[in-house]
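Have a look at this one before I ask anything.
Every protein chain of the complex appears in place save one, which is left out.
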């Protein structure tokens, strides 16, 4: 056990191998490392463990986490508890997929290449744009890369060069990623105001015309489905990229942004194919129209032929990428989220168009029912009178933070404290429902919120 | 959801297919089934469920079972809680193994055929006999088939034809299987007595000479390692088969029965490769020496060549089997336990000879420590002063059944009530330890048994 | 070529273990029992082991690999949720001897499965103990045997089986000690009632038959057959391997059977695993129920004290049949398989009939498509139906006899030609009553496209030059394997070079 022989096939054969090389000891292999940079002695870490011990420790530690599935949960805000069909896990863990590297040798990587080409098609169809790459890191980096991509494409003709506009509702963590990605290219990020009902202020949008790009989400971070977005492209014009961030499941019932003028569609792919997994690995969706193709980030697979003229797939347009163009690359991304995208492709393939519509509908129904129940719950107010997908904001009595702590102590994960995003929103909670939300969950939440209200009234 | 479209690819295409065949309706496909044997209406069963609902129900139902891993457990008696390395499950569930049928077409079944040939070799080496089949149903049917096989081989020369002897310790459930398998061939099963210390009564054994076969276990059902078994073959002679049942893990430290004269070795393969799984699927080990080959039950793989002279594997000696010899077959077995045997092969391949010895040692150490602790526990007596593997019998104050119920109410699965096997042993418990038993488990058991003793003394 | 016994990489083991519990005095194996020569197992590190078995798997064909029209085997898709369920906590580490209150979940699933099978088969009591179809047959025949002994009819020593019966039928009956009486089938492959009537008498214990029969034909006279056997005082035994054709449409009970086995690994999608495990429950009418192996899952309304531990309003428990034959497997059967099949059943529920309908739809469509494509390709004269019928059930047979006669192309040649085209071959040379037989069962989980394409390939294989076809397969991991060589040069284990 102290010797990791099970993972090191040549343990015990060192002498034999060294002898053949004319070396005396393992030390000789490191003769080129100067003494003054050597570690002395063992690493100050605990000793090795056997597989059984590791599993038992993992069970203990991970068992201490509280699973969203173990209680009513209304936390979402960008990641959505879902059910991934059994076939997906069983197929994606096949060693040929799991243990492959990036498909640099296409002849022996046709499986993953074709799967990713299929993924590109599935995403392309989903969002209504002709081109999709085979994933970025997550929804936030996809959004950030979309901004820099828009600037690369439009900067020369822009009347507001080096400038992009993003919705003021953008969650600060996502915005922070955008800032990090944009600052190198000296891109200024300005914000776009919203109306009290949660929709985009189309008046204010005029100032974005002439900039390089506009980033908006549908549904937006408040869960609002904003019809106004369909007119954005006509307001900002051809030389400003319309970038729309989506929850991909919503596109089973909500119009594809590519059909209302989006030039780039990005999003967090997680709800299709992947569990929430503590926030990663996820996969960033990135799709665009033709003009963006050669300046877009990430890998792309093309369908080609082999020397016999047989259908074959390979990576293409790699001159955009870091391993060819180095510091002039469109992005530094190398390792991406292929396997998670593959899970997405598998989930999409299983759902089909009708399954996606059913899934979107389940989400809509759960959200609607939650709205109905909570709007009838004493002391709870729905903040935005609008159609929602997945989530909506409520106002509670007193502090949202305290209310959430109360719910937690009663076994409910109550949603996102909106002041985490918008400082002033101290009594607002973002309530998320998904296809996994049950009526019983909603009713428990309502009952506890009602108790909370009573409690606050007594205090008042 | 009500329509199982996900599993029926031609749902919705029925009309098209029927039309092509010149049929009008699905009913037409069943026109050959007379009205008077028809079901009327739907099956009186609940409606279909979706995958998500099935999983949630399964979680609820299986969650109500009490897992041996969730508390100190000392139940064994033929099945042994173990740890199966992670690689085994991940490889055995590969679709090419999982969803294959019996390898009737060897050209496209080389994987399973070679794996089973390797399994035969691993078992053969393990038990010290040249021939092994690729599994019977479980340890009990393997033992039963060994008896009928012995009769087929030896009946003509036997002075006690149609007669076999089995250890009187044989658990009644196993003995019952033997009776069912033997009665058709009108084989009489006589029993062999044991000494008070749990070992075989070698005196009494003399009467078995001239019978067709003798069935003994090593370790025996009391967990005793019985050195006397090494002399059995010399007592019963060449014309009586010595059949030894083994716990395969023990053979990491205990002599292979083939090396002390066994003609047939059988056993429950479960501890190598498979969890206990509520009692099945398991796999029965069956190995023998040359004279038994052509009258043995079950499938065998042989190494051969293909038409190009290339190494290739195929099923062989099938003229013994039911699909060729029909009612004169050596057994009726068709479907066996190949996949579980494959798990066994994988586990054995990972362990290697040293790993098996380590595993056997862990079992020995846990058993020894339990004996040390329990022999020092007030009110507990070790019944057999002998070397043990996995298990041993203790005597407790009062009734074993009540004692076990007491332990259960204190969160301990306390072992097997020996009166379940031997009517008169009403205050004896078979305590099983395995490599998964911890010192803490043993100490809890001891503490609770001590309390039980105090409790009984107070009552007395 | 990866050979397990050529691996000797790891100096020690491919699976490292924790330190054992320490003892005061070390345990000792008795001197005469100490193992001195360790098994000459290979030494593989985990990476080598993973690669070896991955390599092996790639040389194996499963349903996941391609179309698997193996007649009589019902190679349907194995839904993946079943595997998830079989790996949930609450089954792997469950011991069959745990007290009932530890097993309420397992018992309730057993109960539900017993009940479901009773309903589907029209039987009064099911046991899940037998672990394969053949063991189910044996178990049921044993019950019948004890039933007659109990009634003082020990003279019933014969079991009737049609000549087209699966080999397990006569083998199982013989294992119980019965004499086998084989009756020939009619020209059209159907049961010969006269032949049956001629042999059924006071020595008849049972008739074993499957319906639809081995040719895929429904025996319309089955009730008449039951009456003949019953009139002679015998029992009717239903081989349920073909249950996939009739579920929800008819039932053995309705046809007059007294006992039936199910192959859960056929009808209910327990994966075949390259040869097993399976599960072969049997169902019987009330008069045979007291003889079943025990224990059976039973239930009663839970008492108030039990409600907290009960999974529904019921308390589940084991029950021992009164005159039980005892056990055929040491525990409760293949619980792990039963749980997978429970998940399968739950997916369909009362809609199981659609499963059988589509199995029959697909079989008839494939039969139609093969004839259609053969005609198009001009090779329809090279085979005939194994049996004349308007509709087949879940499978059908073809006879390659014309090809044999015209071109010297055998059913085996055609089978090997199909392997080259990426298909598993149909069952060949079974049943024996059809010369040069191919027995084709597509199952309900194959799409129309798969069936059409297979039919085209089937026709193309028949168009292949006979010489070339004798050479097939050429694209498989190995080519035709020499089975005679294997039997003559028995090599049943790795030939170690002895020191």
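Residue numbering begins at 1 within each chain, and the chains themselves are lettered A, B and C in the order written.
FYI, contacts are C-beta pairs under 8 Å (C-beta built on N, C-alpha and C of every residue); 3 or more make two chains touch, one makes a residue touch a chain.
Source: prediction; values computed, not measured.
Here the missing chain is touched by one residue of A:122, A:164, A:265 or A:403, and it is A:122.
In the full complex, the hidden chain is touched by subunit B at residues 1, 3-13, 49-53, 85-87, 89-90, 95. On the side of subunit C, touch with the chain left out of the figure occurs at residues 6-7, 9, 45-48, 50-51, 54-55, 58, 63-66, 76-77, 79-80, 445-449.
Keep this in mind: only the chains that are shown with their structure count from here on.
Across the assembly, subunit C contributes residues 10, 12-18, 44, 46, 50, 54, 79, 81, 83-84 that each touch 2 or more other chains.
Residue numbers of subunit A whose C-beta contacts span two or more other chains: 6, 51-52, 85-86, 90.
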